[in-house]
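One structure, pasted below without further comment.
Excluded from the complex is one protein chain; the other protein chains are retained at their positions.
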Amino acid sequence: MGDTTVLAVENLSVEFRSRRRIVRAVSDVSFTLKAGRTFALVGESGSGKSVTSLAIMRLLAAPAGRITGGSVTLHAPDGPLALTALSERAMRAVRGRQIAMIFQEPMTSLNPLFTVGDQIAEVARHHLGTSRAEAFKGAVALLDRVGIPAAAHRAHAYPHELSGGMRQRAMIAMALACKPLVMIADEPTTALDVTVQAQMLELIRELQDETGMAVLFITHNLGVVAEIASEVAVMYGGQIVERGEAGAIFAAPRHPYTRGLLDSLPPEIDSNMPVRAPLKAIPGSVVDLAALPPGCRFAPRCAWRQPRCETGAIALDADPANRLVRCVRAQEVA
Amino acid sequence: MFRAVSNRLGSIATVMFIVATVVFVISRVIPGDPASVVLGAAATQDEIARLRIDWGLDKPLIVQYVAFLGQLIRLDFGTSLFLGQPVAAAMLERAELTISLCILATLISVLFGMPLGILAGARRDGLFDRLGSALAILGASLPSFWVGLILIRFLAVDLGWFPVSGWGGPEAGWAERLHHLILPGVVLSLPNAVLLLRITRTSMIDVMSQDYIRTARAKGLGPSVVILRHALRNALLPVVTVIGLTAALMIGRTVVTETVFGLPGIGNLVVQAVLRRDYPVLQGVLMTVAGLYVVINLIVDLLYRWIDPRVRGSLQ
Amino acid sequence: MTSIVRNTENGSAGAHPAAAAAGSQQAGRLSRRGVLLAAAAMGIALAPARGVAQGSAARTNLLTVALPNDPPTLDPTTNTNNVTSIITQNVFETLYTYDAAWNIVPMLADGAPTFADDGKRVGIRLRAGVKFHDGSTMSAADVVASLERFLKLSPRGGQSMARITDGVTATGPLAIEIRLKSPYAPLLQMLSFFSAAPAILPEAKAKGAMGGPLAAIGDYIGTGPYRLVERRADQYVRLERFADYSALSTAPSGYAGKRSALVNEVRFIPVPNANTRVQSVLSGQYLVADGLSTELYNEIKANPNVEPMVVDNGGWLLFVMNMRQGLGTNAGIRRAVQAALDPESMLLAGFGSPQFFKANSSIYPEGTVFHSREGAQLYAQKNPQRARQLLAQAGYRNEPFRILTGTQYDFIYKGALVAAENLRAAGMNVRVDVMDWAAVLEKRYDASVWDCFLTLHNFVPEPSLIATFNPGFAGWWDTEQKRAALGRFNSTFDPAQRAVAWNDLHRIMAEDAANLLIGTYFGLRAYNKRVEGVQPLLQAPFWNVSIKS
Partner (left out) sequence: MIRDLLERRKLVLLAILLLAAMLAASWFSGADPQRINIVQRLKPPSFVNLFGTDDFGRDVFARVAHGARMSLLIGLLVTIVASLIGAALGLLAGFFRRLDAALSRVLDALMSFPDILLAIALMAAFGPSLFNVVLALGLAYSPRIGRVVRAGTLALRQAPYIEAATAMGASSLRLLVVHVLPNVMPLLLVQGTFVFAFALLTESALSFLGTGVPPEVPTLGNMIASSQLYFRSAAWTMLFPGAAIALAVLSLQVIGDWLRDTLDPILRNVR
């Protein structure tokens, strides 16, 4: 499939403005999605990863949420599209058509009063104008493709009649309706139990190989990242603190926060990972995005903290060739 | 399914029994007696006594109570002491007006209450939301008869756009009937419209924050499709029950509206019954209204279960 | 009780905001079209059409009359309800009636009655060929049955007359004879006055309803210029012109003379809310509105197409005291009350301006046979000091003096409140017990509950028809001298002796101070200027009334 860039996010910044508080949810985030490959965005809740995905889809809660900087460009077959500049109407043509999204809560992400088949068919009928019967037939095929048994019958079922796993498969089927270039998966496996989680990851990988679509995978679970992602970016306080090839980062994290995350994993889950220090939790709590410290945002909780960490802004500079780290002592951490 | 309906019918029967007892006690405790009202001020005491015997009002209360329950079982509300016709007939004659008025008022309240509620709920704290809430609070605080009198004064008498009272003679076609019912319909619909607006707004706000709405937007659907197709149907579920209940409670409020606008409906009949001490009519109307409320309550409940697929399958 | 219900009604029919306007015969039609209400509602609301509102009134052959309340029954004989009389006097007729000067003239009778056996046997000849609404012709048998029904059921005169009547028999196909136990002067009044009236019905109908009111519409068969066609309670009563009505040929005067139905249909609509009733005639929705509050006179006068009509013999107010139990039994206290009351302000509060009442001491106005000056000096003393002395002399120890009243008639309610103020000014401990009309009527016959009440009495052409002289009437005024004077009044035929007896009765009324006359008031009605022929009578008839197109 090679690595043709499908989606480029450059210096994206997002703010939530209320009368007395300005929350800088995302600051200066850049990454690219390549066809047929999965890019993972990792971080604790409140790190800005979900906001980034919503910003790409331009689904931020108006009027509070606003993109205040950077751009998102979709490299569609018929030419690049600057998503951040599109009119709302033009963006609607992209959503669900070229970029699709699946969410964390399968229980509530489907409309309870419509059958699963109808909700999937709706995407095709809306974007491609296919007839009702044809769209429904397509929906049944998609349900079958995502591994739902007796798809023809299940298509007439209502969401509450399906299990969590099946519902997530239905969401994926809905996302695939128009063969999108990019699929954004916002913590799709978090609400599922472990066995179903593995099946879901396997399904996504299969679909990706088959369709060649780029996947942006958002999670806080490093285990999942290891399974599915080829490239990963770790986010903290709205910034990318480390970005690079997944295996390399897992093997030799160069940012204290990434290191801390990996150290807090119980060893037996990652038997193929050399056991580092005993289980350690990262002290302190997530930074308040409305009151960001001047220097490195992780400094207050960082074991390697030095005075110079807290003075100027820390740049995201390339450490070895294909790795970006936002830490002045990256060398020592490795 | 059958078990659910049967114990509901059981509870309805007990409720109606309590209602019947309450109605009987109320009507028998009222001071003043119908005989003197019918005979007029100049009647002497023995004439009044004679009439009371004719109507069986002199029998001990227990006997009257048993007779009353006996009649109720046979759905026979007895004969009006005043109108010289069976209570059922008197109610039927007036039912058409009251029901037409209630239907019109419900339609008006739905036409005004719900759209405003949807617009207000769709964008919280938007222009419509502020406007809607202000209208709602104001609408709910105006005494309906006061509004009625003002409407009569300005719209009917001064401008002459509407008739002052009544709803046209026997020869009046339904167009003239309707013309008579507009103002009372508006007055009667006011509290319901306000309630509908509030309930729809709250329900819309709640639904708009749901995940499946975000999914719908992520599918690239336009705001109107998201609201009208996905949000509305879910938002309407609780609203349907409210429409049902308020329509039933509206019958109580017709009492005031029909008096202000001089409409010979059931509401007015019950006021007359109280003032003329026409026990059978009072009992008949109170039983019917209460019965109607309970029945509408049941229908709305079943309707709600049928609309919501989540419940339809597993009717407990 | 919506307090503002002005009505010069004597009867009680405690209906107050009864429904108004006509119901719908085509019940089925509307409900089948109920579903169109929504679309039409929008359409109609946007196209205000004045014409439609007055659709029914525009036709020149339909006379719409808005009345203060819906009559409990349409039976002309079994109750004293004023609204019942207003309607049924167009449907039924009596043997005699009154002309404009309140003289008694024959109606269904053919000439004056003949008296034999010094007044104990009264013979009356009947007009021939008088048609009933069902086409049958009036005969002596019909009149006998009707009079027997009157004696049995009529609460006003019938029952008191029945005590001194041996029987009524037909002495020929068109002649009857009434046999009395003793001469009864008010006999002709009883046979003329149309309230709880001796209406003449076909024999079968009369015999069929000897126990109570006429039941079905079909039973209401009279000889009047209009037929009763339909009655929907609280909605309307419809009368239609009676084609072959047997009219007299004499010139119309008051109720007497030639009666002709000049409109196809007269429709009576109860509109109890006084405000709505007057608005409905001002807006042209109805052509006539009766029993209006005199407060509205100016507003009606100001309306270009409606004419106000003041009815000068409306009725009079009486302050009745309880002679059976309580403070009222003490003559001293009664005279103190008499001294304290200020009739002028009581009437002003109730009727708005002096233009609509006369604070005078005589029940009948100057210039009439029964005007009397007796008791004038005890009237309207407005003297709280004298009242205070009388109270002291009478041994009054500040017990609560209870005024029983209701708000059905605002001039009664307001009059009672002003009276309470007057009595308080004289140092009495006054309590005003207000309740709705049905309760007032019942409580009047419970002597333990009240000490006095203010009531109205409709104008009656002859004193023998005054209900309050009946000893059984609430208040139970039955002193020796009153009973003697009443007996003399009722037994003499000679007008001069009756006038003397009436003066005595009037004086005794003031002296006993059991029924204090407050004053006489006028009625008010309004009619569209296109209506002609409405007479200034309390119970205005609707024959000889027409509508200009």
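We call the chains A, B and C, going by the order they appear; numbering starts again at 1 in every chain.
Note that contacts are C-beta pairs under 8 Å (C-beta built on N, C-alpha and C of every residue); 3 or more make two chains touch, one makes a residue touch a chain.
Not measured: the values here are computed from a predicted model.
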item	value
Contact set of the excluded chain (shown chains only)	B, C
Sole residue of C:V229, C:L248, C:V434 or C:V500 that reaches the chain not shown, by the stated touch rule	C:V434
Of B:R201, B:R217 or B:R253, the one touching the omitted chain in the full complex	B:R253
Selected from B:L138, B:L159 or B:L228 as touching the chain missing from the view	B:L138
Residues belonging to subunit C that touch the chain removed from view	1-4, 16-17, 273-275, 293, 295-296, 298-299, 345, 348-349, 352, 407, 410, 413-414, 417-418, 421, 432, 434-436, 439
For subunit B, the residues touching the chain missing from this view	11, 14-16, 18-19, 22-23, 25-27, 29-31, 125, 137-138, 140-146, 149-150, 153, 157, 248-253, 255-256, 259-260, 270-271, 274-275, 277, 282, 286, 289-291, 293-294, 297
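Convention: only the chains that are shown with their structure count from here on.
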item	value
Shortest chain-hopping distance from subunit A out to subunit C	2
Of B-C and A-B, pair with higher C-beta contact tally	B-C
Reference subunit B; chain at largest CA-centroid distance	A
Between subunit C and subunit B, distance of the C-alpha-averaged centres to the nearest whole Å	38
Interface hub residues of subunit B, defined as touching at least two other chains	none
Subunit A residues counted as touching two or more neighbouring chains	none
Subunit B - residues contacting subunit C, complex	31-34, 36-45, 47-48, 54, 80, 82-85, 90, 92-94, 96-97, 99-100, 103-104, 107-108, 111, 149, 152-153, 156-157, 159-172, 174-182, 185, 258-265, 268-269, 271-272, 275-277
Residue numbers on subunit A that touch subunit B, as the complex places them	57, 59, 89, 92-97, 100-101, 103, 105, 108-114, 122-123, 126-127, 158, 160-161, 171, 174
Residues on subunit B engaged by subunit A in the complex (per definition of touch)	210-212, 214-222, 225, 230, 233-234, 308-310, 313
